[in-house]
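The other protein chains are all here in position, but one chain of the complex has been omitted.
After this line comes chain A, so read on.
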Amino acid sequence: AFQENEIKLLTAEIEHLKNFGCLGVSSSLEGLRDENAKLKYRLNFLRKSLQEERSKTAKSMLNINSCLQEIFGAAIQAAYPDLENPPLVVTPSQQPKFGDYQCNSAMGITQILLKTKEQKVSPREIAEKISKNIPPNECIEKVEIAGPGFINVHLRKDFVSKQLSSLLINGVQPPAIGKRKKVVVDFSSPNIAKEMHVGHLRSTIIGESMCRLFEFAGYDVLRLNHLGDWGTQFGMLIAHLQDKFPDYLTVSPPIGDLQAFYKESKRRFDTEEEFKKRAYQCVVLLQSKNPDFIKAWELICDVSRKEFQKIYNCLDITLIERGESFYHEMMKDIVKEFEDKGFVQVDDGRKIVFVPGFPVPLTIMKSDGGYTYDTSDLAALKHRLCEEKADILIYVVDSGQSVHLQTVFAAGQMIGWYDPKVTRVAHAAFGVVLGEDKKKFKTRSGDTVRLIDLLEEGLKRAMDKLKDKERDKVLTPEELKAAQTSVAFGCIKYADLSHNRLNDYVFSFDKMLDDRGNTAAYLLYAFTRIRAIARLASIDDQMLRKAAREEVLILDHEKEWKLGKCILRFPEILQKILEDLLLHTLCDYLYELATTFTEFYDNCYCVEKDRQSGQIVKVNMWRLLLCEATATVMAKGFDILGIKPVQRM
């Protein structure tokens, strides 16, 4: 009996050891296993939740490309669980024979397997393995493997059709962005007492459009006009003001032409020693907030402000003014903060800060104790990050400022105001505006082009064009006027936005007003034509809305299918721009949409009419719905670009 017991105990002991029940290792191993299981569970759960959030399309449009990326991401993960960060490439296919989208990850994975695991696997084989692991989903009809290892994806018709219906029912919605974040956009930013020129035009147009995009996508956007309103030039301006309008405190001085006023004071500053001395005193008094001097400063700013506002009104720009003066009080603390943290060196009486990776230091205090652009830009950066709590901060400033801004950003990271992994601070740089001679844009007399003059010329040219086309004979005077401003300002904006902002761009009224090619003029005409289709078929909005709910969008015709997919790429385009801030992608897309629509319209009858009588025989409602979907997406695109389409032109 004793031996039997002994045997039992030993067997139990062996079992125990088999289950790693030995030593202290077991508990920590067990713990790690548990933790791993929990992490896996959570990962799976988060994936599911993500899907759930995506599929709740009521408030957002589905980004088909990211859906596919997710599907292929999961497929690759299942096929090659050991690969870390495998390449995930999904793009729309260029030709219908390659399906609707393509996943081109197999080629990259071949390389990785070869490099990291010394395995030689053909991309085709990899593509096959990925294809086999595609999880169940609602969007893919089938996949084919083509060429060396491209996976061609065919979307399901009913899926695309459903997305289009939802677009028509819910209207154009932004892609899902997750948590509502705060975005601060610094743009336009002209200098007081100076005219706005074409350089400011780019910042203003691009900045406005960027704000509109972020707002549409559901971000909380703060539009800031970082006015140059606190420089030493105010000393001479105030001194001159005191001389010219001694009673400026009681009677508002009639400064019509601030530009001329500025030139005059500048001439005196350069030539009259006494004036120069007084100008410096004025600066000191202004900076010490002497009320009389503040008043003078405000008067001058007001004049400028009114001029700027005229331009903003023309271009439909919204901005909050928060100039350099706003940050004046903070600059002292900025200097102190840099000093306290030991970043400051004194060089020839100046306080400078070297930022690792940047050869030129920032000067945060001049030898006379004054502050610089560096100081005010640092103060603005800190305020936007720490007070405004921006999650994304965008500076729409010309490329010439690039090194300066990058140095300021790096200084902000160095001192710990933000972590670039958490907060995105970006310089949306842009190139200069060139004349048609490819040289810097100047007037014939060699002066910089005043923006207001440019806009006026645009209006004139637009009217000429409309009259050329004899639109004045068709449209009422009001419609003609509306068409004129729509075309003029729309074209100026679009010409700017449709070019990659990083490049210099050639300003040409002739090109931008051409109604062929990728221009606002072309798109505006196309848009009014699409809008007219339903109207001419006597289908009103209400009937369209009813049809959207009841009709299934048939996408049997090749051109219907192409147009349908093109329409649904809108959220994909927007998401891309939210990432790279390159708005010309949107223009390219709208142009592609318009041409795809034309193809569709040329091949598919929306409304069939009797040849003789012109009577409507048949209305193909689903095609009218495709027209409607195209138009709503175009309208939203115009809205983001700041272009106002008109009913008739």
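We take it that contacts are C-beta pairs under 8 Å (C-beta built on N, C-alpha and C of every residue); 3 or more make two chains touch, one makes a residue touch a chain; residues count from 1.
FYI, contacts and distances are computed from a predicted model.
K.L.:
Can you tell which of "Phosphatidylinositol N-acetylglucosaminyltransferase subunit Q", "glutamine--tRNA ligase", "GTP cyclohydrolase 1" or "Importin N-terminal domain-containing protein" UniProt lists for the chain that's not drawn?
P.N.:
"glutamine--tRNA ligase"
K.L.:
From the list A:E52, A:D82, A:D437 or A:D510, pick the residue that touches the absent chain.
P.N.:
A:E52
K.L.:
Consider the whole complex, including the chain that is not shown, and state which of A:N44, A:T318 or A:Q647 touches that chain.
P.N.:
Going through A:N44, A:T318 or A:Q647 one by one, A:N44 is the residue touching the chain not shown.
K.L.:
Taking the full complex into account, what residues of chain A touch the chain not shown?
P.N.:
The list for chain A reads 1, 8-9, 12, 37-39, 41-42, 44-46, 48-49, 52-53.
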